[in-house]
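With one protein chain held back, the other chains of the complex are shown just where they sit.
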Amino acid sequence: MSLTLAQQKKRKITYSYLALVPFLIFFLFPLYWMLITSFKTDNEISSLRGVPLIIQSMPTLAHYKFILKETRFLIWFKNSFMISAVVTVLTMVVSVLGAYAISRLRFFGSRYFGVGIFCTYLVPPALLFIPFYKVVGLLGLLNTKWCLLFLYPTLTVPFCTWILIGYFAAIPRALDEAAFVDGATYIQMLTKVFLPVAAPGLIAATLFAFTVSWAQFLYPLAYIYRDDEKVLTNGIYTTLIKGDVYFWGELMGGALLASIPVVILFAFLMDYYVAGLTRGSIK
Amino acid sequence: MVTIRSMVNGRPAVSAKPRLSLLSRLRSRRWAAYWMILPLVVLIVGLVVYPFVYSVYLSFENKAETKFVGLQNYTKLLYYDTFWLVTGNSFRFTLTAVFFKATLGLILALILNNLPIGGQRLWRGVSLIPWVMPLALSSMGWWWIFEPTHSAINWILVQLGGSPKPWLSDPFWARVACIVTNIWYGTPFFMIMYLAGLKSIPESLYEAAQIDGARALQRFRYVTFPMLSKLIGITVMFSTIVTFANFDIVRILTRGGPRYTTHLFGTYAFNIGIEAGHLPRGSAVALFMVPVLGVAAFFILRNIARGEE
Partner (left out) sequence: MAKITRREFMKGMVAGSAAVAGTMAVPGVVRKAFTAKATLNIGLWNHWIPGAVDVHSAIINEWAAKNNVEAKIDLLGPQVRDIRTIASAEARAGTGHDIMALGPFDSWAFVKQCEPLNDVAEYLEKKYGKFDSLGTYLSYSEEDKAWYALPAPMGSHSYPMVSRMDYFNQYAGIDLPALFPADASKRDAKKVDGWTYDVFLEAAKKLHKAGYPFGNPISETSDGNDWLGPLLLSFGSQPMDREGNITIESDGTLAALEYLKELVQYMPEDIYGWDDASNNRWIISGKGSCIQNPPSAWSVAKKDQPQNAAQLWHHDTPKGPAGRFRGALFYNFIMWKWCKDKQAAKDLLMYLLEKDQQWKILAAGQGYDMPQLTPMYAHPVWQEQGPPPGTIYNYIIRGDEQLVVGGYPAHPIAGNSIYGKHILPVMVAKATTGEMTPKEAMKWCAQELEMIAE
């Protein structure tokens, strides 16, 4: 008995949705667990009675109130946003100029430069972490959020430059040669020809820089300890764990709140990101 | 600033003597390139190369950092059981996690690719959340899931008739916990890469295969997989680099325990260097990562270079 094409297609979709379920459970369970923990009372969190997978007693907003009123959550939020935004801008300026020069303006060593940039991506943060003390001290930026402006680009710039090199290299030479003969300066060529064509790549790199900056944990933990200078990751971790006392409800709620902005950002820009990332890194 | 000014200076006296200016502009091209690349070079030399060289230098010193001891920090490590344990951990962690991420990511991408556009967008977005969330924060969630006394997973296992597992306290299960968290975090990245790859496979190839009577599995084997293989290679290598250098997950979930059995190079370097006060040896441990990462990088670059031919 053969099915019509439409029926076949429908069955395929149904099966696909069914197969998707285990993945979604895997992906979403931690979020669900964090979410319900953040609404449980302390008494319920610490008890071992009943079904832990649901909220058994009255849900409480106490943890969120605590986060917003008793901690500097909003200040950390502002700091995270500001640092991530500035780092992103810096990264893009440095990467665009660098990638453009490497991919188009031939100069001594330009062929190996791309490889060199990529290799810096290999130096593990856990290694740089120790010598960075010296750099941060030298700059006089220990214990201020501004030191992150110098440290985060080491994580964002190599990859972004690399993506953009791929993008720029894919732009037909005829395009910029024409512009060149027309008397365009290099900057004009960059802004008028390269940037518009590479827009998806730019968006991808921007998003990458922003999320990487937003998620960083080790550097802020090591270099920033003044409450008003902290960012979300280290702020939540250092304030809601004290010695051997863990504020689970607040920790979970804070972690969720802190994740919302990047999730929203992705909800809107995901398509560009996907396109940019895949093209940029393959080519 | 400087860069921009030089760009402006580099502007030719337009159209007056076009031929000559074209030549001079070609010459000025090199200078323009130097100016443009300057910020990148400053950043990389000042914040990557200098610190890197400094930690190499540091790794040649004694514990008190008063004496040059040559390669002693490295050679001592080689005679040291715990170092080999950590090496084994790092490879085991990386290989297992990358394998599962690559496989699950592929399956997920194939599933999503079957869905109609609307559903695909939505569920692709949802599946991406683990990767978008700051890892340090989601690791705290996983930590609470694996917490021995209140473990949610154990509760479920018991309800399903199984026995509770000693998450985080038995070397095997602690490794599983770290790897599961890493898989959770990294699978969406593979999915996204593969999905884009799947989109780039021309529909005509499948149609041709269908006409030839190829079944689903054969279509996958003879069309999908070969078309994706290069992308799979690159994604795997990329993920290998990032997974090998992982720090956050182990730091938050197990801190290297039980009995150092989940320490990775990164966390162990941190433990020796910072927590046990032997910075030079900590640097040496971290530097052992570099050759391994270099191999991964070699394969990525070779793959990509080939693509450009």
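For clarity, chains are labelled A and B in written order, and residue numbers in each chain start from 1.
In this section, a residue touches a chain if its C-beta (ideal position, glycine included) is under 8 Å from a C-beta of that chain, and two chains touch if they have at least 3 such contacts.
Bear in mind the structure is a predicted one, so any value in this text is a computation, not a measurement.
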In the whole complex, of B:92, B:121, B:230 or B:255, the residue touching the missing chain would be B:255
The one of A:6, A:174 or A:245 in touch with the missing chain is A:245
Sole touch to the unshown chain from B:168, B:264 or B:300: residue B:168
Logged for subunit A, residues touching the omitted partner chain are 42-43, 45-48, 130, 133-134, 136-138, 140, 142-143, 221-223, 225-227, 237-246
Subunit B positions in touch with the non-displayed chain are 62-63, 76, 80-82, 147-150, 166-170, 174, 254-260, 271-272, 274-279
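Simple rule for what comes next: only the chains that are shown with their structure count from here on.
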Distance between the CA centroids of subunit A and subunit B (whole Å) is 13
Residue positions on subunit A within touch of subunit B in the complex are 12-13, 15-17, 19-20, 23-24, 26-31, 33-34, 37, 45-46, 48, 51-53, 93-95, 97-98, 100-102, 105-108, 110, 113, 115-132, 134-135, 150-151, 153-154, 157-158, 161, 166, 169, 180-181, 183, 185-187, 211, 214-218, 232-233, 236-237, 248, 251-252, 254-255, 258-259, 262-263, 266-267, 270-271, 274-275, 277-279, 281-283
Per the touch rule, the subunit B residues reaching subunit A in their complex are 3-4, 7-8, 10-12, 14-15, 18, 22, 25, 29-30, 32-34, 36-37, 39-40, 43-44, 46-52, 54-55, 58, 104, 107-108, 111-112, 114-116, 119, 121, 123-130, 132-138, 140-142, 144-145, 149-150, 152, 155-156, 184, 187-188, 192-193, 195-197, 230-231, 234, 238, 241, 245, 247-248, 265-267, 269-270, 273-274, 279, 282-283, 286-287, 289-290, 293-294, 296-297, 300-301, 304, 307-308
